[in-house]
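Since the structure comes first, as structure tokens, the remarks are kept for the end.
One protein chain omitted, others in place.
Moving on to chain A:
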């Protein structure tokens, strides 16, 4: 199979899964209306829309992928900063974050400038953001304000950008198949989230972290995580990994994704919100969907780069 055929095959599988979920939703609705079923149906409908967007951007090629992920970062940063109290003195660093850092970080991927991509935000943006805020002359909560902007930029721009950065990796015997690796990451992360939700609703007894994330259960995490690892392992043929290695990589993605979901849920609650936003019907905001990707993408990127670079 060529890379193109593999892409089509995987998307076909996803469409099949969604069709199944849609039918299950219809059947559940026929047995009776409830808030949980309504939310399930809304989530599945939103998934159709998200998969359609991804299918189009995978079809159009790497540039479309980068543009879509740059927009994802932009919207995620927007949600993060909307919930974060800032002061007029933060206007310049925030304008730079939205209008300069986001496009520049993704341009570095397009330019395949790995060295600068890896340090641009953690070194230069980290130092520049507080320096830009200094000129407003407002020292009230200066450290807290600076930290929140830096944190938002790191998570929503730097971390998320590692997903499409998979496209620039040069791996042994895996030329021109970067898009498949990106699809693999997204599929395992999102499937892990979905399966944790399904297993949690069906078998959930013990809450994992009741204060931070009331809907997460131990049964959901273990059952959903194992299911996602099984699917990830069975997709080894679209990756540079052997089946066993693919299972290990999926396990890594699942663990990082779960930790990301928990950590960002704690951040969200410390900002006084239940959802990051309202952009995606049934899911909440962009960050409610990307929280696991924020943690999984950079770790998966560097592990793959370390072990499989050619």
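Throughout what follows, a contact is a pair of C-beta atoms (placed from the backbone, for glycine too) under 8 Å apart; a residue touches a chain by one contact, two chains touch by 3 or more; residues count from 1.
Note that in this section contacts and distances are computed from a predicted model.
Name of the non-displayed chain as stated in its UniProt record, restricted to "Regulator of SigK", "Lysophospholipid acyltransferase family protein", "Iron complex transport system permease protein" or "Cytochrome C and Quinol oxidase polypeptide I": "Lysophospholipid acyltransferase family protein".
The missing chain, though absent from the display, is touched by one residue of A:85, A:214 or A:310; that residue is A:85.
Within the whole complex, the absent chain has one touching residue among A:98, A:114, A:142 or A:203, and that is A:98. For chain A, the residues touching the chain absent from view are 74, 78-79, 81-88, 91, 94-95, 98-99, 271-273, 277-278.
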